[in-house]
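Removed from the display is one protein chain of the complex; every other protein chain stays in position.
Letters A, B, C and D name the chains as they come in the text, with residue numbers starting at 1 for each one.
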Amino acid sequence: MQWLNAIIQGILLGGLYALLAAGLSLMFGVMRIVNLAHGVLAMLAAYLGVVFVNNLGLPWFLALVIVVPIMAAVGYVLQWGLFNRAISKGGLAPLLVAFGLAVVLTQLLQQIFSADSRSIQIGALGTSSIQVSDTIYIGWFPLMTFVVGVLVIAGVQVFLNRAPLGRAMRATSDDPETVNLMGINNRQVYALATALAMATVGLAGMFIGTKTQFIPTYGDLVLIFAFEAVIIGGLGSLWGTLVGGIILGVAQTVGSQINPSYGLLVGNLVFLAILAFRPQGLLPKAVTT
Amino acid sequence: MSTPTETHAHATVTSHAKVKRSTRSSWAGLGIAVPVVLFMAAAPYIIDRGFQQQLVTLFSLVVLATMWNLLAGYGGMVSVGQQAYIGIGAYGLVYLADTLGLDPFLAVPLSVIIAGLLSIPISFLAFRLVGGYFAIGTWVIAEVVKQITMQVDALGAGIGLSLTSLNELSPGRRIAYVYWLSLAAVVIAVAVTYFLMRSRLGLGFTAIRDDQVAASSLGVRVTHSKRFVFVVSAMGCALAGGMIAANTLRITPDSIYSVNFSAFMIFMVIIGGIGTIEGPIVGAIVFFALQEWLSDLGTWYLIIIGVLAIVITLFLPRGLWGLISGNGRIRLFPVGYRLVNPIERFGRHPD
Amino acid sequence: GGNLDSSESSSADGGAASAAASAAAGAGAATDGTVKIGYVAPITGPLAAFGEGDQYVVDQMTSYFAANPIQAGGKSYGVEILLKDSQSDPKRAGEVAGELINTDGVDILMAHATPETTVPVTQQCEANATPCITADTPWQPWVVGSGANPGDPATALKWSYHFFWGLEDIAAVNMEVWNEVDTNKKVAALYANDSDGQAFTDEAMGYPAIVGPAGYEWNNPGLYPLGTQDFSAQINAYKQNGDEILTGIVVPPDFATFWKQAKQQGFNPKIATIGKAIEFPAAIEGLGDLAQNLATEVWWAPSYPTTSSLSGTTSQAFADQYTADTGKQWNVTLGFSESLFETAAAAVVAAGGTDKQAIANAMKTMKVDTLVGTLDWNSGPFPNVAKTPLVGGQWRATDGGQFPYDLVIVTNEHAKEQGLDVPLGGKVEPLP
Amino acid sequence: MSLLEVNGLDVHYGDFQAIYGLDLRVDEGETLAVIGANGAGKSTLLKTIAGLMRPTAGDILYEGASLTPVPSYQRVPKGISLTPEGRKIFRSLTVEENLKVGAHIKRPGPWNLQSVYEAFPLVADRRDRLGVNLSGGEQQAAAIGRALMSNPRLLLLDEVSLGLAPVVVEQIYDAIPTITGNGTTVLVVEQDVNQALKVADRVQCLLEGRTVLEGPPSSLTRDEIAAAYFGI
Partner (left out) sequence: MSPILEVSGLSKRFGKVVTAEDLAFSVEQGSAMGIVGPNGAGKSTLLSLITGVLPADAGTIVYDGQDITRLSAGARSEAGIARTFQIPRPFVDMTVFENAYVGAAFGGDSHGQAGYDTAAEALEITGLLHLADVPAGQLRLLDRKRLELARALATGPKLILLDEIAGGLTEKELPPLIEMIKGLHESGVTVIWIEHIVHALLEVVDQLMCLAFGKVLAIGDPHEVMRSPEVIEVYLGSTFDLGGAAS
């Protein structure tokens, strides 16, 4: 039963990882940007959550509804102001700019909010749960996180596959110059893609910022988990990212169950094993499209 | 050391291609570098210890930047996980010297070799990924190395280790010895990079960087070459790790395996100019100076460095060395091949 | 000069420069020399909460010493304080410590806040023959980290002196808290795989060796890695064992993750004593309602009946001034930051000047009354260590005060044994 | 009024000038073939008309209005469509998705998925294949179909027959009268002079960025063209 509980908690955790990873996967998929600032942007969203919920006293769900569009706007502006320029330089520029952004943003957050640990208040919902058996409890908040993670992944995937704008994003990803010849403004498409990615980061930041306490540098951890989920699942596939998140979550909880000090290590070893034996990930792009 | 020129002028002019590999600026560069290194070697007799320690920090930055550039600028592999080898080098030194009682100055090369050996199996994992994902893959691998280190009680688990075996030396000697070690490390790192890039391997790399498929179809062993450079770079980073441990005397897993090392390496190479031997050196010096001047500004210091890196990436893609050298016209370390007077040689202008 | 074997580092140039600086600073008083004090603290990075008050304390001290130079050996010394940021990174801490010693030529180096800062600074002092004063790290991890053996006085350090409490004190204080609540005496242990976790869970020296004989059952499922996102394994183990007491040293993010999950999973201990995670007011605010009655060891509090050996201010006045000047709630490190300067000044006085060897020698037998209590290096558990009194506290909602939660002192027996009578602010209450 | 009028166009790549004071005009419904040796500036001309490059001097008038301030993606809604040199098929999209992206701007007209498939069986057979896996010629055919999907008023074709099997070249040139029959104006760049002469109403020959010969095919002799080609 303990093992079953570990697996259940791992799956729920996986939903959070998938949610964290969705934006990363999307930005790489569309713009080939490995957004090293992903984690700290999630922290930005979390701090916004603190401001709205803790400081201004807004209800949690209302804050969510405000933070997500703000993050989308941040994404839009970042893309126009920074990443579009970097992309036009080619080569390593986007990676490096993202890296610089990560460092700058982390320090700015610390300057503004100090290094004190914060957490977004959600009241009783944060600690209530459904008791399934003696050993198995399913927390409402983790469950909600999981459901949102799945919905976000599914929504973004369907959007990319079916919607004309989604298709335009994929085309832009292949050849940003040539889409202009189809009447598509590549910079605009990029900006919208980043806005969408940051909207998911907004969600992710709200959820992780509520689940735990954070400081500006907590973003590093977020980034690593997100990356592992993306790679375990397979590059460029959002469903893969979901599967990757769940596998990572389960590996960590089961690892902890073996010995608490193995949790993260087992997650990482699973990641390396995937790399060694199935480098294309579990659900690589070609299978899903 | 062989001279940087190989001018072939034997036999008849018409049957032999004359290839020149040095430039006037490279002779000037050699003319400057040799006295500078000799002068630097005498530094412990001239400058105070604090300055020596600072120079050791600077030298470790130069080695790191040079190695990151070797990997990314020449090998096209953007790694965010070189801290794995920095850590291995540092832990290797402290463990071999303090726990096993080896001479610290023997422990350094030994741990460099250990890092090189470990990097071989690691390369098989990392090479499964390309581009940005290679970057993060290496980062995760570094995290794993850290977590494994933290499981080993002999390495101090989560606490880390202190290097005490150097305390037997007087502070003046200890600092001077570490200084000389570091100076040697810089010379080795730069020289290895330079001669690698002048060799056939370097030629292959330049080709791989431009077009991997075409290179492999011409017989360049892409994976072999990359692995070779990966290992060399790991060894260089381990060397820097040893320098850092010898200089700061205390290592903890979170610190020595910190991803900040990668941040700094990237910043230095970008600021200086990627894909050149001079750039990382310039970048390391600038970065070091910035760190010295700005570190009292608290958080603002990293904000300024980060903004600077972004601006340079966007507006000065060849970095400061590109600016200094007139976009590559001055090359202190030339690696190219110039055909001397091709028209004269074959006596006609085709078509 | 760069002479390889000279025992002094930089020559007179450092002294001349700082004399000029202190002359400028020391408005009224004319001085015969300057004491250069280097101070390494985490101002930025993940540990920055510990260093939050440092700039404030340094400013206070700078103006204090400007008006009141140190009188030692018949001379008067101005004080120049060089505060350097460790960026929460041991490597950087070592680097700046080396610079402070060898470039800036400080006479005394100080550091505080976690082994990540104090140990590398100590290392540099030992290697560079410079007196060192550190605090805010339980003494065992500090001694072990610095390469000495707590059980063997012969391994004593030559240059470094530390003041803080130890594992035995926190265990004693925590047991005082536990004793006030009716439990089955089963203790759930939550520790990370870091310096503190390793030291506190050590079978021979740590908690198990202390609480076991006192009748408590110690249940440690294992050390978890920092950043763990799921604690269901631990929670399960605690529940299965029926633990009613929780204790641990945990960083804030991990504790918040754990504590929320514990509530979700139905683990409701009767009392919890937690180190690190709930030391600082901001982390408590982050926990919201979940913070009520969480207990922690209190290193120093405004209610300490102590006064500064320098300025004569009481702890209460010092804390009130801090809140008035910065708008921030007091925290446990403040008294220690101040006490470091008290100690440094006392050492210079005892040494009769700024000779490094003399200072180090003086520290060996020094005794000084500070804001954090009486520091006595003659009676420490290890030659380089002086212990400070420790009390137990619980966080309570303030019901509309300036700050939402207050750290209330609830046990003081152990401190009394240590020779300091800290008034109680309330009684131990079980968790809601 | 001409549909397209190029006046005194200069185009540079950095310091290098590729086009010198070029004048060119295409009337509605006309097919103009631009020929010339390698590096004559043909592709540069088309890229400039499509807006991928900015002229350094001169102007391009389309429907009488200047195109200079119009970014490339806004030229598509106006009816300008280019099949670029090198095909530029979207690699991770299927052939059908490539065509749909071509129709991102929905101008009314005869071209849709069905009619493109009918005109190009080569494309129809490979509708579910990913762009990356197409052979050279398949890409070329798909790229032409993609350009048609926006129902352009002015179709710019660069090196249409490059890499195509003779039988496909034939299909495509057979399709051009149908395309122009629907009212589309075609500006075609072609290295195969014979093909160009067959379909074009007018031929303009470039040499090193300047016009050296111009006129209807019937008025030009092979020798004239050969001379113009290499500036002999």
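What we mean here is this: a contact is a pair of C-beta atoms (placed from the backbone, for glycine too) under 8 Å apart; a residue touches a chain by one contact, two chains touch by 3 or more.
The structure presented is a predicted model; accordingly, all values stated were derived computationally and were not measured.
**Q** Under the definition given at the start, what are the shown partners of the omitted chain?
**A** Hidden chain, whole complex, touched shown chains: B, D.
**Q** Applying the definition given at the start, please give the residues of subunit B touching the unseen chain.
**A** 8, 15-17, 19, 200, 203-204, 206-207, 209-211, 213-221, 336-339, 342-343, 345-346, 349-351
**Q** Residue by residue, what part of subunit D touches the chain that was omitted?
**A** 35-39, 86, 122, 126, 129, 133-138, 140-141, 159, 162-171, 191-194, 226, 229-230
Everything below uses one rule, namely that only the chains that are shown with their structure count from here on.
**Q** So what's the Cα centroid distance for subunit A and subunit B, whole Å?
**A** 33
**Q** With chain centres defined as C-alpha means, what is the inter-centre distance between subunit C and subunit D in Å?
**A** So the centre of subunit C lies 76 Å away from the centre of subunit D.
**Q** Using mean CA coordinates as chain centres, what's the subunit A-subunit C distance in Å?
**A** 37
**Q** Counting only residues that touch at least two other chains, what does the list for subunit B look like?
**A** Residues 147, 299, 302 of subunit B each touch two or more of the other chains.
**Q** Across the complex, what residues on subunit A touch subunit B?
**A** 28, 32-34, 36, 82, 85-86, 89, 91-93, 95-97, 99-104, 106-108, 110-111, 220, 224, 227-228, 230-231, 235, 261, 264-265, 268-269, 271-272, 275-276, 279
**Q** Once bound in the complex, which stretches of subunit A touch subunit C?
**A** Touching subunit C: residues 2, 5-6, 9-10, 13, 16, 54, 107, 110, 114-119, 121, 123, 126-129, 131, 135, 137, 139-142, 211-215, 217-218, 221, 225, 249, 252-253, 256-257, 259-261, 263-265 of subunit A.
**Q** What does subunit C use to touch subunit B in their complex?
**A** Within the complex, subunit C contacts subunit B at residues 1-7, 9-11, 43-44, 84-85, 87, 89-91, 93-96, 98-99, 101-105, 115-116, 119-120, 123-124, 126-129, 141, 144-147, 192-195, 197-199, 223, 225-226.
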